[in-house]
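Left out: one protein chain. Kept in place: all the others.
A, B and C label the chains in the order they appear, each numbered from 1.
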């Protein structure tokens, strides 16, 4: 197969108000032929440069109403235009430009980049198969400074970790879900709702939080919350890349450190992941 | 000289409400001696490990009310404790953890990382000299989709750039300023005010913006705005790392592209910088 | 599942001569249970900290004769020690320390890092399944300045790429292969032989090279060369991340540029990949 990546900006105006989407689009193609590998016969090969042109032309003609719709359009274009394509996958990722506000007033043409979680999506299709759409958020960094522990785990002669019932829970979240048949979805609205679910399930109620007995349980809570509140989601994968923090032992320095000063543990670092679907 | 870097987290509670600062602290020391280099005589060398301990102990004892105050405390500690230290500089950078909100309600112990500009500071002192404090913001990415041009520049036989009066202005901003005598400053308040100045000077009025004839002029506008509105600032340095965008030529593809689809130009990339002080 | 990564150094001496391996080990475990996700019951969970200890203890006890043997040992340890483990995969990557030489004389304890291709391996096992071993090389950057073209490709209204019969072929290579039953393999010897195959198939004979009609054909040539020369390899995957270079058009500057000055094309960039096995 081959894949290629292109970054570009799509602007449009409504009256004097400007709108901007900056995206990175990666297109994978697999041809039904093998002659380009075996014989160096390029007659069916679609050059990277042509793929780039197609992506830019589609953006020019139809804009990028949502990245999901754009990925669907690209997928469909390749499947219907090129009979030598056996499989196509389009990944689209959005640069998080947000409109600037001055004293609460939105600016008509100025933007700031706010990377508190990156939105992405994928559309994928095999010839004669259905078009499947995924969406997701990545690089979302969250921390709870209490209401987290890790106890009652498996122990043997290689265990040195003490049990803890008040540790820091911190990590970088990756979350990707698939939609079912998705003709008339409001992708923006669903994505925002899921982001809220993630924050809510991670943090718990604002006044007291909710105890997390492990990274695994927190991952599961996020998944359960999304599946229960967002009916369009079929399957959801969550990966939590943990950052551990150790309370610094200050005994030698004549001080007691009551979880006030902590250092991140760079190694080992871990991640836990789970994929959950509807029955 | 020697320098070393340490990252850590400082937590504290007010009632049930948690507060968190995660910082990276880099301390430079220059000794008045040279024997450690010339003779391998380590008797005046302060080990990295000891510097780390001092930074952590100061954080434990006094907390981190602001990163500026913390940097000042570290500087003073090294200057007063070690007579072999001829120069000390402390750089502190803050991880942009923000309190999570659920439906507008602040969470008591959950945080999200929002890196829309990184706050940093420096405190610096030579033995027998004044303690100087700098503060700044970096990695602040901004874009204007109109009200920017570049015309009337110097031309010769190597010039191929066309003049433009409606281009994209996009870049990553670095801004660092020095304070005068800074005993009772409200560093948080000043920093926020300066950040607002930057956004305002970059973008112009929300309803129409303000035309920028060059990156250089925008840099100068930011500096002038800060100097006029924030009296505590003495000298201010601004660096703008430009991202250029080219309108894609779609003539060969049978389309006209009216500044709708643009690609970032990775090379050459440029930056423009200026340092400005009060008379 | 969960995974975690640890970096460490393993030293050993033979007489006065020192040997060093610095590795990054990533262990994936999938348990047969789900209670840790669903109920927060951690009784079968093996903490990251324990996994780290096991990896370090195995390195201490048996050393790291080759990274492949070390990965096999780790895999076997987890499968035989923990009945709750349903699947284990161990990835090991080596920091490319090479012994320093002074005027051709090898140094007994000094090393230099030479990252011209990173060696890695994987050992993988499902409960009741066979242990499978993979090895590979990544981050290997190669360039041919001639004997490469791209012609006769598929064309339609979105094609703008000209045909070329003398371009630069440049890319970063990833190559991963699986072994069959691998009891007594000399993994070091095989790995070096495969590295030579790659260079040879990429470059062709030293006096004239060999024409490459496409990235795809070069990928295939590498695979065919390895399969024909290294009998222990069963399946081989090659990914070539292309860097394109454009000849700079200097007509406007009054110069002809006969493929003398070229700039890398940052976007679009592409990659081509293929997996090939024995019949």
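Methods note: contacts are C-beta pairs under 8 Å (C-beta built on N, C-alpha and C of every residue); 3 or more make two chains touch, one makes a residue touch a chain.
Every value quoted in this text rests on a predicted model; they were computed, and no experiment measured them.
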| item | value |
| --- | --- |
| Per the touch definition above, residue among B:41, B:98, B:192 or B:231 touching the missing chain | B:41 |
| Sole residue of C:12, C:127 or C:164 that reaches the chain not shown, by the stated touch rule | C:12 |
| Residues in chain C touching the chain absent from view | 6-12, 16, 18, 20, 53, 56-57, 59-61, 97, 100-102, 105-116, 140-147, 168, 199-200, 202-209, 245, 248, 250, 253, 255, 257, 259-264 |
| Where the unshown chain meets chain B, residue by residue | 1-7, 36-54, 57, 81-82, 84, 150-154, 156, 158-161, 212-214, 216-217, 219-220, 242, 244, 267-274 |
| Where the unshown chain meets chain A, residue by residue | 157-158, 160, 252-254, 263-264, 266-267 |
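Here is the rule we use: only the chains that are shown with their structure count from here on.
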| item | value |
| --- | --- |
| Graph class of chain-chain contacts, one of line, ring, star, complete, other | complete |
| Same-residue or different-residue interface between chain A and chain C, half as cut-off | same |
| Interchain centroid distance [CA atoms averaged], chain B/chain C, Å | 38 |
| Rounded Å distance between chain A and chain C, as computed from the means of their C-alpha atoms | 26 |
| Shared interface positions of chain A, touching two or more other chains | 6-7, 53, 57 |
